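All protein chains but one are shown at their positions in the complex.
In order of appearance the chains are A, B and C, and numbering begins at 1 in each one.
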Amino acid sequence: MVVVMAPEATESDIQNVVTLVETAGGEAFVSRGVNRTIVGLVGDSTRFGTLNLRGQRGVGDVIRITAPYKLVSRENHPERTVVHVGGVPIGPGTMTLIAGPCAVETPDQTLQAALMAQRSGATLLRGGAYKPRTSPYAFQGLGAAGLKILADVRAETGMPVVTEVVDARDVELVAQYADMLQIGTRNTQNFALLQAAGEAGKPVMLKRGMSGTIEEWLMSAEYIAQRGNLDIVLCERGIRTFEKATRNTLDISAVPVAQRLSHLPVIVDPSHSGGRRDLVLPLTAAAIAVGADGVIIDVHPHPESALCDGPQALVDTDLEELAALVRTLPQAVGRALTEVVAV
Amino acid sequence: MVVVMAPEATESDIQNVVTLVETAGGEAFVSRGVNRTIVGLVGDSTRFGTLNLRGQRGVGDVIRITAPYKLVSRENHPERTVVHVGGVPIGPGTMTLIAGPCAVETPDQTLQAALMAQRSGATLLRGGAYKPRTSPYAFQGLGAAGLKILADVRAETGMPVVTEVVDARDVELVAQYADMLQIGTRNTQNFALLQAAGEAGKPVMLKRGMSGTIEEWLMSAEYIAQRGNLDIVLCERGIRTFEKATRNTLDISAVPVAQRLSHLPVIVDPSHSGGRRDLVLPLTAAAIAVGADGVIIDVHPHPESALCDGPQALVDTDLEELAALVRTLPQAVGRALTEVVAV
Amino acid sequence: MVVVMAPEATESDIQNVVTLVETAGGEAFVSRGVNRTIVGLVGDSTRFGTLNLRGQRGVGDVIRITAPYKLVSRENHPERTVVHVGGVPIGPGTMTLIAGPCAVETPDQTLQAALMAQRSGATLLRGGAYKPRTSPYAFQGLGAAGLKILADVRAETGMPVVTEVVDARDVELVAQYADMLQIGTRNTQNFALLQAAGEAGKPVMLKRGMSGTIEEWLMSAEYIAQRGNLDIVLCERGIRTFEKATRNTLDISAVPVAQRLSHLPVIVDPSHSGGRRDLVLPLTAAAIAVGADGVIIDVHPHPESALCDGPQALVDTDLEELAALVRTLPQAVGRALTEVVAV
Partner (left out) sequence: MVVVMAPEATESDIQNVVTLVETAGGEAFVSRGVNRTIVGLVGDSTRFGTLNLRGQRGVGDVIRITAPYKLVSRENHPERTVVHVGGVPIGPGTMTLIAGPCAVETPDQTLQAALMAQRSGATLLRGGAYKPRTSPYAFQGLGAAGLKILADVRAETGMPVVTEVVDARDVELVAQYADMLQIGTRNTQNFALLQAAGEAGKPVMLKRGMSGTIEEWLMSAEYIAQRGNLDIVLCERGIRTFEKATRNTLDISAVPVAQRLSHLPVIVDPSHSGGRRDLVLPLTAAAIAVGADGVIIDVHPHPESALCDGPQALVDTDLEELAALVRTLPQAVGRALTEVVAV
């Protein structure tokens, strides 16, 4: 950490900082410039965090040098992690396709979507039983009934299930059905939910907050990790910007940046990023090329009657192109599509 | 609602939209332009919402004309609402000062902060017992013990208490102590929490999401209202932008905009917007002048040892200036400071 | 400046940085931490700027401690500046109202608008002869003919003129007519124009870029100052964010922040910030209360036939309220409306 003293800081203000740091067991190196004095801090930065250095007299700024997360940091864990979801690996070397309906509506719709997904090369099934919706008047998901449908479709297709949980009180129930819990973009800083998910004994897919920095995203992952669960998959799903041509702005750079900062796998959601069916395939290609460890895609047998996000779902006629893309592009960039594996 | 057909839409695509609308009990007016055809929808827009018009063949865009919220809308409730918190009014005609420590740390610190607040003109006490923190390693609040401290300080000072709730499972407990529940910026779209707060029988202060639009903010208020609680106070607390000179960018225009769209009172948090003590008073003045129904301010007897957000808390020497401001400026713009009232 | 070495930096990488700094006449203080080494630089930061420290092997980050601008910095010039425009002061202690039509359309429209402005308390006339428009098919202004109209209206009303220049080739001509040159938000980093304006011998009003940081805005002012012109008025006019309820998001905090960083006066444009007539008065009140040295407002005698930005112009019936506001609110916050002064 570096403490930058204000121009008007006195010698005693500087000494106060030095004393605080030393009392906390650290070392303080003072560099006196013409206009400003800076104090370099050496030692355990967690302890410095409790000193409220920014609130001290004469302190202009405090600059953190090291990352505030530890368990998910690649600095402390250089090898990249592979997370296994019902036996399906997500991580370096492979490209895993997760697909399914945005929302579970009926047994038939879910099964049809799962079969579409499987034909395209998907090895994991996505599908929402609990839907966080901006409007209280919109379809909120089937709840527990939706979870049962997902379990039935898993039994029929052999695809492990990824499904969202939106309330800490539901974590236990959802974890009984899901192979991986999904935390959505509106809940990325719902810390109670993160902690509950961290204790549920299942892998967790953590979407980036729509206005969350990469650092905040990793801090949210740290909340999960701190409860003893390091089976976390990060999912970039677009951030909120001034541009309205797309629903969100896919931050494609976030994939390599997060992979350098963290050992966790990073996947991309091209459906919710663009919010437009015609962008799903190009963005999937971009995600694979940039190095994403997987993609998660909405498919729907009848998007014109979908209860949620129909306009972004791939339909039957898109699937051949998707299948070709995920079977050829990963190889062109040195990886392989994750194929069905024995659980 | 207006449906804009894509340039390549066929006559049968147009007819499909018309039929869907009519089946839902609405009327559809078709205007055929040179390049595009538009269909104007007349009728109950809630019903149209379930038609998935955007997912139909040949539909280019669907433009909503009316607001998606109802209960909190001013269109349906032209008179602005006054919310009473333990007897203290927030709403048109007055300017209510809410102040106190960001986090409850000790009985003495909380009492000292409350007395500072009261001397400045505050009639409501703020203070957090549950703190949502970006880092799992940061101070998370005293929890239930903090609530008891707040209740003791209320007994001693007579100030009703505003305090945050971050988990739906805690709502019942917090509502036993609080005079107004606070929902923070990270939970603005935590719908389970909004619904629980809507059922708790206490007024709710709803902060705007740090990247939430004004419309989304009102939709979140609608979630609370839908559970039967219209005692909602909206709080603008700065949005996330590219500018890093301030912690957030106070969207001062949001105050009059929200007041025109909704009948609910709108207050401003100048402490968390700027994140800098030297900006609290100028931003408080701006908030009063723009027409805010109140302001909520951090004060701390010893900010250099604060466990949370010390750098933005007002200190003893600022209070005289704050007191002068809140006693003169509201009058200059046609309102009056809310004075202590019998509960 | 502080150089943060990467975790993998070698001793020779550190030594390379130290040598570079010392060769440039500076001193380098090395603090070796557990994970990272930091090097504090003391000396002339302008020289360090040419060392390309960020490009050296083993360097993780370079953190600037001092502001990159000098001439406009308050650190080097603590007293706030008063800029005189045709004899009318803008700066501390006063609140100057600048008003007039967005675009000069006809002699009569301009004169009527000027008289409206004057009745409201304005002492400076705004009006555009050159209009930067997003569309090549929109009205681009009257050009030189518009300048002559402005000069005629000045002669008739005694109001000095503020008008925009959009092309370095026009600066000389515009400076013959204008009392203050205006640089618009799309040209804030048009450095050729900034330099030409800096040499024109007239005060310059510099709008903030719609996505410019406060630091970049001050750097643009530095471009003007570097050509020998310190008569610069900064104008906050809203920034681009995700919120679409207003045309731009007025960054009201930018006023006190810029006033602390720079000695230059800072004014606010409430018309272009909100882009809505109903927000002009509330935002004007906020600007005055936060401490702005002036406001610049669109007025139009017949906004329904305005060729540019009609929906945001104040009309006759608003003027009484504006006049009351600018005559009472500045006093309530310790300043006075700038009254007409002898030129």
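As a working rule, contacts are C-beta pairs under 8 Å (C-beta built on N, C-alpha and C of every residue); 3 or more make two chains touch, one makes a residue touch a chain.
These numbers come from a predicted model, not from an experiment.
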Contact set of the excluded chain (shown chains only): A, B, C
From B:40, B:92 or B:143, residue that would touch the chain that is not displayed: B:40
Per the touch definition above, residue among C:32, C:119, C:148 or C:240 touching the missing chain: C:240
Which residue of B:7, B:25, B:201 or B:228 touches the chain not shown here: B:7
Touch residues of subunit B, complete complex, unshown partner: 2, 4, 7, 27, 29, 31-36, 38, 40-43, 61, 63, 65-66, 75, 211, 240-242, 244
Footprint left on subunit A by the chain that the document does not show: 211, 213-215, 239, 241-246, 249-257, 260, 273-274, 278-279, 282-283, 285-291, 328-329, 332-333
Absent chain, residues of subunit C that touch it: 46, 49-50, 52, 54-57, 68, 132-139, 166-169, 186-187, 189-192, 210-211, 216, 219, 222-223, 226, 240, 303-307, 310-311
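The definition used in the following text is that only the chains that are shown with their structure count from here on.
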Interface residue overlap between copies subunit B and subunit C, same or different (over half shared): same
Chain separated most widely from subunit C, comparing mean CA positions: A
Between subunit A and subunit C, centroid-to-centroid distance (C-alpha), Å: 39
Subunit B-subunit C separation of Cα centroids, rounded to whole Å: 31
Multi-partner residues of subunit A (at least 2 other chains): 211, 240
